[in-house]
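Just dropping this structure here.
One chain of protein is taken out of this complex; the other chains stay put.
Showing subunit A:
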Amino acid sequence: MGVKTLQSKMGKHILELYVNGSSLTSVEAIETLQNICEEHLHGNCEVEIVDVLKNPERAEEAGILAIPTLIRKWPLPESRIIGALTIKSRVLAGLGITNGNTH
């Protein structure tokens, strides 16, 4: 628990974004997420982008149906956001990020 608490305090977000090649919604989601990482988390995040076309097994393991799907692996609890992440404020709320700060 010690390490995790530390991580949590550091406020580092671990995120996975499942996309399908360079489909329109995928590109849109990637852009929004990169923007959030830079502006709101100040780079204090790990983002893995998984292309289900190349990695169908990863999609299978994670039980992904919809594209794009964003998974917040850390902090817990795990949560998912489906869609092109078009409304930034809602994405921030969904990730539990409040106005440029992490909690």
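Please note the rule applied: a residue touches a chain if its C-beta (ideal position, glycine included) is under 8 Å from a C-beta of that chain, and two chains touch if they have at least 3 such contacts; residues count from 1.
Criterion: contacts and distances are computed from a predicted model.
Engineer: Of the candidate names "ABC transporter ATP-binding protein", "non-specific serine/threonine protein kinase", "Glutamyl-tRNA(Gln) amidotransferase subunit A" or "Transport permease protein", which one corresponds to the UniProt protein name of the undepicted chain?
Structural biologist: "non-specific serine/threonine protein kinase"
Engineer: Applying the definition given at the start, please give the residues of subunit A touching the unseen chain.
Structural biologist: Touching the missing chain: residues 18, 20, 23, 25, 28-29, 52-53, 56-57, 59-60, 63-69, 77-87, 90-91, 94.
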